[in-house]
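Only a portion of the chains appears, each positioned as in the full assembly.
Letters A, B and C mark the chains as written, and numbering starts fresh at 1 in each.
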Amino acid sequence: MKARVHVTLKNGVLDPQGKAIGHSLNRLGFPEVGDVRQGKFIELELAETDKTKAKARLDEMCKKLLANTVIENYSIELVG
Amino acid sequence: MKAAVLVFPGSNREGDVAQAIELVTGRKPQMVWHGAGDFDKADLIVLPGGFSYGDYLRCGAMAAQSPVMAEVKKRAAQGVPVLAICNGFQIAAEAGLVPGVLMRNEKLKFVCGDVHLKVETSQSLFTNRYQAGQVIKVPVAHAEGNYFADADTLKRLEDRGQIAFRYCSADGTVDGPLGHEANPNGSIRNIAGVYNETKTVMGLMPHPENAVEPIFGGCDGKALFEGLVEALS
Amino acid sequence: MTIAIEKNPPVKLPNEPTITPQVVAEHGLAPDEYERLLKIMGRTPTMVELGIFSAMWSEHCSYKSSKVWLKKLPTEAPWVIQGPGENAGVIDIGDGQAAIFKMESHNHPSYIEPYQGAATGVGGILRDVFTMGARPIANLNALRFGDPSHPKTRHLVSGVVAGIGGYGNCMGIPTVGGETNFHASYNGNILVNAMTVGIAPTDKIFYSAAAGLGNPMVYVGSKTGRDGIHGATMSSTEFNEDSESKRPTVQVGDPFVEKLLLEACLELMATDAIVAIQDMGAAGLTSSSFEMAAKGGLGLEMALDKVPMREDGMNPYELMLSESQERMLIVLKPGREDEARKIFEKWELDFAVIGHLTDTERMVLSWHGDIVANIPIPPLVTAAPVYERPWKLTDLPPVLDAAKVPAPKDWKGSLLKLMGCPDLASKAWIWHQYDHLIMGNTAIRPQDGDSALVRVPGTHKGLAMTSDCTPRYVQAHPETGGRQAVAEAWRNITATGAEPLAITDNMNFGNPQKPEIMGQFAGAVMGIAEACKVLNFPVVSGNVSLYNETEGKPILPTPTIGAVGVIDDISKAVGSRLIQVGISLVLIGETRGWLGQSLYLRELFGREEGAPPPVDLEVELRNGNFVRDQIDRGRIVACHDLSDGGLLVALAEMCIAGGVGAEVALPATGVPSHAFLYGEDQARYLVASPRADKILNTAAKRGIPAVLLGNTGGSAVTVKDVLSVPLDDIKAVHEGWLPAYMNSTD
C-alpha cells in the first residue's frame, strides 16, 4: 500500500526556512501572508497489506530516520 | 571590460569573483545590491556563488524574484553576457536564463574539493582561451549541483552545443565508472555547466574564480576570465 | 544604593510560583549560594531575579571552579593586544592588522541534537569574533566522538559534521582544519570545540564595556524565542498553562540571518556610532547586559516589552534567559539610532532600542511599565562564588621499557593497522563537507600540512592555524599532557615555516567536584602554563566545559589547544606532501623510542599504559626554531611534525599525501626498530630537502640532532630490512576507513 508521512517542526522551534519564505512572499506582493512553517512530506510504497502492521512499521521508520523527534513531530496516513 | 557583480542577501562568493576579475582586468567590478532596480552599463554581469536567502525553499528561488533580476533578464535578452556561478547558476536556472534545474547532490552532502572538467567547446565568450576537449582542474563547493533536465531539453542542449563543461577524471574520461566517480553530485550526463541558446549566458557549478593563483588552487580558471576580457574589451 | 528598591519594589508576574528551596535547587543554586543572593538582594528575589542569578552564577558563566586555576596561565607578550576577558583574544600581526580568535565548546547541545548543536556552536564562536570588529577568515573544529562501535557514534558524527558545514558554508567562512578522535570515554559526552579566526585593523577593535550615561542600549538581529531555556528551571516556572508551545526548545541556528548580521555589524562598525558591542551567547540577554554594564561600572534600565519576540505570551523570565541565536547588544552614541536602524533594516534584521545606561550600578528591568527585577550589578558580579575545589594530582605512571613491548609479527600489517585506525585514518570524508576554499586564500588545505595556512586578505602574509590535544597523554599524566598539547600546536605551526604567536584553549573535563578530576584540570593548567611560558606562546582566549560525565564515567581530560602563527611571505611556507622524487629525507630531533601511551601500543596490543613521552620545552624551542629557519632559507620543501604513530606514520602520511614513495634505512642506534619507527618521542620533525648536506651541516654546528634517513621515490614506503608497503595499500586503508564506517549500518 501507499503511505504519506508529514514531518513538521514542533511549536516554538525556530523555522528559518518558513521565516524566509514568509518575508519573500510579503515582498513579492502578498502582504496578507503571516506566519509560514515549512515541513517535509514523504510518500512511501509499502509491500505490506496489513494496515496495523504497516502503521507500526512506519512509526518505527519515523523514529529511526524520517523525523528528528527532538525538534520535529510526525503524522502517518495510509492511502489504499 | 566593465563587470557588474550582483549581491543578494546571503551571497558569499562575490568577493572571490571580484578578486579574480580585478586580477585580470586590473580594475574592481561594480558591486550591485539586489534591491537595485537598475545599475550602470556593464559588459559582463556576474551572478556569484553563495547561499542567497540561505538556500531556503529552493536554491536561488527567492533571489530569482528580486528586483534586480528583472533588469538582468532584460539585459541578457539584449545580449549582455551573464556568468552565473554556483548559486548564481541556481538563480539563473530559476529565472529561466538557462535551461534545467539543480537538484540536491546525489549523496545528499555538501561537497568541496577540486574536480576535473572537460571543456566542450572553445566557441564561446567564456571558453575561447581553452581548447575543445581540454581538461582543467577547478574546485566545487555545493550541496545542490545535481543538474537535471528532461530528455528533450538534453537532446536540444547536446544538438546545439549548449553544454559548456562536463565532469571528468584527470585523464579526461567522462563516462564509465571513473567518469561517474569524477562526478561530484550525480549530474545527468556529467554536466557541470551549460549555455543559453545564444551562448551569451553561462551557468556552471564549479568555481573558476577560486583557481586563478598558483599557490591557491592553481590557475586553470584564469583563462575563463582572460577570455572574457579579450572578447569584451 | 538600595533606595532604588524601596522606591520601586519589583512586582510579581501573574501566577509566578513562590520561591521554595526546591525552585532554588532546580535553578542550580546551592543553599549557601542562595544565602549569598539574599544578602545581596536584602529580600526574597522575584523569579526573574532568581533566574538571572542562577544563570550568572552557573559554572558556564562564572567559571567558579576554574577561575583560580586559569589565573595561572601566561597571557602576555608584546604582540598581545587583548588577552582573556573579552569576547575573543587579539594579537598584533603587523602592518596595522590584528588576528582575533577564540575556541568554544558546544558539547552537550551537540549530543542532544547533533546538527543544531554543532551548527549553533559555530554560529556562537563566529559572533564572538565579529563582535570585536573582525571579519572571520577561517574556522577550525576539534571533535571527539565515542567508540565507533557505540550505537550512537555514527549518527553523532554525521549530524555534527553536517551541522558545522551547514553553518560555516552558508556564512562563507572556510573551515580549514581541526582534529577528530574516537574513544569510548566520549560515548556519552562527545566534544565539539569550534574555533574562529578573524582579521581587523588594530585601531578598529570593538570592546564590550558600556560607557556614556544615558546612551541607548540597542538590540539587533533575530527575534527572541524560547530557545534553550534550561528545562528544569522552566518546568518549575509554568507562568502560563502547560501547553507544549510554552516549553523551552532546542536552539536552532539560522546561518542566513547570521550572515546578514555579520555584514550589518561590519557596516555599522565602519561608522563611529558604536560605543560598545556584545553578542548574546550563553544566558543570552542576561549575561550580555550584565557584562556590558559591569565592565563599564554603570547601571542599566531595560524595558523587556520592547525586546523583539518570536512567540506569543513570552514573559520577562524567558526573555532574560532565552538562548535564541543571532542576536547582539549595542551601546550607541546618543542620536545615532536612526543611522544604525537604517543599516539593520537594509539587512532585514530586527532593531530595537530597549534601554539606556544609568549611574545607579543597578540592573532595573521593566515589563509594560512595572519593575520586574532590580539587582545591584557589582555584588552579583564581584561576589559571585569562586571555589578552590579540593584537587589531587595524578601521579606519573611508571615508565614503560620499550624492550618489554613486542615488535610486530607482521610489519606491513602493523603499518596498515595504524594508518587505518579511527584516530589516524583520513578525515577527508569530514572536511570535503566543509567549504575549505571560499575566499580564495587557503594555501595549505586539510591534510596537506600540519597547520592550515590562510592568506591574510590583500597581503602576502599567511596565518597558520591548528588545533591539538592528545587526550590519552593528558589522562596518563595531566601536566605532561598539557605541556604536550601546547608543544604539538607550536610544532604544527612551526612545521609550515610560520612563527607561533598565541593560543586559545578549550578545557574539556569531567566533574570538578571530584578531587581527581580537579587534579587533572590543575595538572593540565600547570603543564600548559609552563609550555606557554617557555615557548613564549601566551593564552589570549579560552573556554571551559566541565561535568562531561555519564553515570560517573568522565571523558579523557581534553584541553584542546587552538594556535595561530604568522608567516610574512606566504610563498615561503611548506606543507607536508612529498611531490618531488629523488630528494633527501632528514629526521630532526632525538629518538629514544618512547612507546608508553603510544598508538602502536594501543592499536596493536590494546594497551593504554605507561608514562606519556616527556616534553623538554627547551629542546622543542631549539629544534623548532632550527626547522623554521631552514624553511625560511628555502632548504626544506616538505615538513611534518612527528606525533601520533611516530616516524613511520609521519613518513607514510607524507608519501600518500603527495603520491611519491620513499626508501629509508634505520640509522645505527641502540633503539629497537619498532621503537624507533613507532615511538612517539617529542620535538621531532621529518623534512624533505634537495640540500640535505646544508641542513646536516648547520644542524651539526648548532648541536641539533639530525640524521639522513633516505630519499623520496618509488611507489612504496620502504624501510630497508624492515618493510616495504605499496602506497596504494596504505591509501586504501587510510582513506577507506571513515567512508566505509559512515556508509555501513551496523
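Assume contacts are C-beta pairs under 8 Å (C-beta built on N, C-alpha and C of every residue); 3 or more make two chains touch, one makes a residue touch a chain.
What you are looking at is a predicted structure, and each value in this text was computed from that prediction instead of being measured.
Visitor: Would you mind giving the copy number of each chain kind in the full assembly?
Guide: The total chain composition of this structure file is A x2, B x1, C x1.
Methods note: only the chains that are shown with their structure count from here on.
Visitor: I'd like to verify one number: the distance from the centre of chain B to the centre of chain C, where each centre is the average of its C-alpha atoms, in whole angstrom.
Guide: Inter-chain centre distance comes to 36 Å.
Visitor: So what's the Cα centroid distance for chain A and chain B, whole Å?
Guide: 33
Visitor: Listing for chain C: what residues touch at least two other chains?
Guide: Answer for chain C, listing residues that touch two or more other chains: 254, 256-257, 348.
Visitor: Touching two or more other chains, which residues of chain B qualify?
Guide: In chain B, residues 53-54, 56 touch at least two other chains, as defined above.
Visitor: Within their complex, state which residues of chain A touch chain C.
Guide: Where chain A meets chain C, its residues are 10-16, 19-20, 23, 68, 70-71.
Visitor: Using the touch rule from the top, collect the residues of chain B that touch chain A in their complex.
Guide: So the residues of chain B touching chain A come out as 53-54, 56-57, 62, 65.
Visitor: What residues of chain C sit close enough to touch chain B in their complex?
Guide: That would be residues 162, 165-166, 169-172, 254-257, 259-260, 347-348, 431-443, 455, 570-571 of chain C.
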